[in-house]
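With one protein chain held back, the other chains of the complex are shown just where they sit.
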Amino acid sequence: MSVTEKAAIQTTAAPTTGARGAGIKLAGVEQRYGDPKSSVLALTDVNLEIGKGEFLVLLGPSGCGKTTLMRIIAGLLKSTSGKVEIDGQPLWNGNRRNDKVMEELGVVFQDANMFPWLTIEDNIALPLKLRGVSKTERRKRASELCELVGIKGFEKRWPRELSGGMRQRAAIARALSCKPQILLMDEPFGALDAMTREQMNLELQRIWMESGCTVVLVTHSIREAVFLADRVLLLSPRPGRMDTLKTIEIARPRSAYDQSTPEFQAYELELRKRLDTFA
Amino acid sequence: MSVTEKAAIQTTAAPTTGARGAGIKLAGVEQRYGDPKSSVLALTDVNLEIGKGEFLVLLGPSGCGKTTLMRIIAGLLKSTSGKVEIDGQPLWNGNRRNDKVMEELGVVFQDANMFPWLTIEDNIALPLKLRGVSKTERRKRASELCELVGIKGFEKRWPRELSGGMRQRAAIARALSCKPQILLMDEPFGALDAMTREQMNLELQRIWMESGCTVVLVTHSIREAVFLADRVLLLSPRPGRMDTLKTIEIARPRSAYDQSTPEFQAYELELRKRLDTFA
Amino acid sequence: ADLTKMTYLTPFGYIVGFSETMYADTAGIFKKHGLEVTVEGGRGSSMAVQQVTAGNALVSRTGGTDLIKAYAKDPSIVAIGEIYQRDIFYMISSKDAPINKPEDMAGKTIGIVSAAGATENILDMMLAAKDVPKADVKREVVGNAPAAFQLIKQGRIAGFIATNDTAYQLSSSGEAVTAWSTDDVALCPGQVYMTSKAQLAKNKETIAKFFAAVYESLGEMINAKDLAPVLASVSGKYQLAEGARPDKGLAVLQYGVENYKRAYQEKLKSNADAWKSAYALMVKAKLIPELADQNFYDDSARLLAFP
Amino acid sequence: MFKFNTSWIATPIVLALLIGIWHAYVTIFSVSPFILPSPFAVWQAVLVLLADPRTWQHTLITLYEIVAGFILAVIIGIVFGGFLGKIRWLEQTLNPLIVGLQVMPKVALIPLFIVWFGFGVTSKIVLAAVIAFFPIMTNTILGIKSVEMGHRDVMLALNASRWQTFRDVELPSAMPFILTGMEVGIVLATIGAIVGEYLGGSQGLGYMAVATLNAFDVQSMFGVIFVLTILGLILYFLVVMLRRYLTPWHAAAKND
Partner (left out) sequence: MFKFNTSWIATPIVLALLIGIWHAYVTIFSVSPFILPSPFAVWQAVLVLLADPRTWQHTLITLYEIVAGFILAVIIGIVFGGFLGKIRWLEQTLNPLIVGLQVMPKVALIPLFIVWFGFGVTSKIVLAAVIAFFPIMTNTILGIKSVEMGHRDVMLALNASRWQTFRDVELPSAMPFILTGMEVGIVLATIGAIVGEYLGGSQGLGYMAVATLNAFDVQSMFGVIFVLTILGLILYFLVVMLRRYLTPWHAAAKND
């Protein structure tokens, strides 16, 4: 795999599982950190098309640039070179972000990043507030979302009163609150326990299929990657490059039982082997 | 298991794998949060003896009180009732912590908690500084530890220049710097990628076997629990209670290959089933 | 009839020593003369000069030497009448080590009220009058307060120059003080009314009315058998600084009215000798350069009021 | 702060101790009452002052000046701090001027203030505001710069406008800092108003202090200062109490 398949990657048409989600196009994306003289190349040569409604999972060893790539797609970082297009529209016009494109994104970070001065409810409904949704409507939506992510009853609490995992679930609820076309998630389930994590995986699959949005998810778990992904993108370590782009052809919706099928195991093993060569 | 075996738990003598580590004894430990009137019972009825040199893993759904129990053992929280003894010595004398006992503990938290004003090196060597170790000695030890946890070359960097996973590794190095008798770890590998995580697991097993220290580790991963533990303690959700205490009788040292043995799989399945009943 | 509005600025807040204008206000004398006067509390000579030149106050009151000094900087201001014809400053020292004449000050430290202010000028003028070199006397700012006497006791200063009130306070509290008027050595115009030349030209009639009212007010105070009602009238509107004393400041008023007598008799007339003497001493003390224009005072408004 | 706790006992004890030392100092060294009256004399003077309705009028005027100046300072401080914290070149441009204004001895400006704003309360309000504004602005800038990167990222990802980011993240993040600035600010506003009264006009407790000093009534002056100090303390603790209501989520608020 990998080196030989690499050529094929560029041409692979993105599958179109959903209908409504927006597509993402990355061309020649490269990221350097630090001042020009002593800069570190963190990510290079990323050329990728993510289809409308596709579920793409980013996998790779620590420090390979997954978060960096995520931030570039999210418009939080303007890559030092290369182009990003969302739904055919450039994300950046010179040094200005394209507001219309940004509206379609929902982002979940590695840290929960709850605002300590807002109750959980207000944290979750913040994106709605920014879009001018009325208070009663926000309350209603927040309580639905709390139920969805399994923190019902904690609506009126301060973030510091919740455990780390519960805070992360609130962060997911916040990203979902605006029904984004593209959902970007940076290890969203890292802080969850195994059981909740599996639940959340199923939940995420359901939400994604219902909404038809495009999802890009970063994870450390190969199993999670195979379970969720339409395609898995494996990044090689510093500087991060596209190493393997693997299409997972397991029928949807996938259930927890699918994880024990030989097909699933084969995908997992293949990715694991490739990852092991980076050591 | 569980309910019926519960009676047996109290009497189960802790295995004595190592020799040097200190033992931990918890009796009637209970924790309430909040002011007396509207308090929440987070943890109750914990009676447990952890043997010298034992490797105990705490497993349980989110919010069941794993962190709480850890903090109680670490002396960071005085439980609202019950007793904690380390190596036969009470951890608390009234409201004062027992300094001598505290010297034997090393703690890794869920967050890396690096000090932003210290370089990675100085962060790692901080415990040594507190014990009056000389600067050159500290430098030497910090560089060894960096190598051990795989962040060699980052000694002189600021914490903000490292990725989340690298920071967590530095936190592990910090906890190890004093060669503690008891190592308490709250989901230390949650932020690591799968590969590094497995490496770290093997590393931790080696360090533990060499040093003979007692380890209490909190994790969300059943696989990790089975791989590392002498015994796994499963906590039930709110209020957290000791649900299952399972001795893992797989020979040491365990290798990555042991994970595919039917024996290993059986342990994993048993714990997963029990965990599933909490949903 | 319509009242003419004007502002009068006292030298320093509302104290009994400035009661001539406050009484003219509270007794309705200003109104009788067609004026509606706002009496504001000032903060020393520089504010008086500043607010008069800015036109915020039509008339203020200041020391004669201060006026000469300001005049030397900018002859846009002018004295228009005298209210105290003796200077109000006293040289205060301890009976144990008295300072009786300027020569006694040589080689000592003398306390003054403010740096480069009226008291320091008078000190310099006294030294100049007796040809004692300026540099032989060290000075320190101690403020105008009986507290400075403590510094004499501590040996930090040998004596200090302060207002007659301070001298009065100290002797009445039983301290062993030696005090004499600085006028004995350096004759100066005491306290004068002043305005800017521009305002004088424009509002001469208003100022004349003001003088007439002040004159009437002085007369009522001097001729009153009992000053208590006068004090009551003034303190009904103005919170006098001395009001907290047991006698509410009556003794101070009785003492102050004595100072008004000459101004009343001479109808606020300026004393040419004092101006000449002060100018000569100030030049000698190098406080001011020699001036071509020495028209420090202009009695035209006064003459309009008292033809 | 207003729950029953040890400080309700300890503060009076410390206070009593200090008054004892004061009394002993005055008695043993027989200090002139012109320099430092005894605590009893001062207390007497306070009672006399409190019985006089004009003291209350002066107090109200001073209170009004302080509060008005402080509110002005808070508004201007937060607005300026908000802009300067976000717009770096503006901060660098205006900072030397603002610091200069702060360092400059305001006494020089008093005559101008009087020309511009009159002898009345306005000039004092302006002075109080000018002095109090600086720490509020400085702390607002610090607060805005201390916003967590993660929090900024969330707002960036939500494509929040500058105003929304300010209102929903920067302002609340900066609130503990701003409140600390306000704690210093109310103290400075008090000083500003009093200094203003000292240097011009004939109203307010500051004027009373100069007036009594000029009348050599030192014990009344200390009485006025006592009243002023109490006034300042009350205002300060009101601002401190604000912390509980504005930042119930902050550790510094919890610990109070």
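As written, the chains take the letters A, B, C and D, and residue 1 is the first residue of each chain.
Basically, contacts are C-beta pairs under 8 Å (C-beta built on N, C-alpha and C of every residue); 3 or more make two chains touch, one makes a residue touch a chain.
Keep in mind that what you see is a predicted model, and the values were worked out from it rather than measured.
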Discussion item. Let's see if you follow the contact definition: name the visible chains touching the chain that is missing.
Written reply: B, C, D
Worksheet item: Which of C:33, C:139 or C:204 sits in contact with the chain that's absent?
Response: C:139
Worksheet item: Looking at D:18, D:47 or D:60, which makes contact with the chain not pictured?
Response: D:18
Worksheet item: Which residue numbers on subunit C touch the omitted chain?
Response: 44-46, 49-50, 53-54, 66, 69-70, 73-74, 76, 114-118, 120, 139-143, 145, 147, 150-151, 154, 156, 196
Item to complete: Over the whole complex, note the residues of subunit D touching the chain we left out.
Response: 1, 5-7, 10-11, 14-15, 18, 35-36, 88-89, 92-97, 99-100, 102-105, 107-108, 111-112, 115, 134-135, 138-139, 142, 145-146, 149, 176-177, 180, 183-184, 187, 190-191, 194-195, 198, 206, 209, 213, 221-222, 225, 228-229, 231-233, 236-237, 250-252, 255
Fill in: Absent-chain interface as seen on subunit B, which is shown
71, 74-76, 97, 99, 102-103, 105-107, 109, 111, 113, 115-118, 126-127, 129-130, 158, 160, 174, 184
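The rule we apply is simple: only the chains that are shown with their structure count from here on.
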Worksheet entry | Closest chain to the centre of mass proxy, which here is the mean CA position | D
Worksheet entry | Intercentroid distance (Cα basis), subunit B paired with subunit A, Å | 30
Worksheet item: So what's the Cα centroid distance for subunit A and subunit D, whole Å?
Response: 50
Worksheet entry | Touching two or more other chains - residues of subunit C | none
Practice prompt. Provide the full list of chain pairs in touch.
Written response: A-B, A-D, C-D
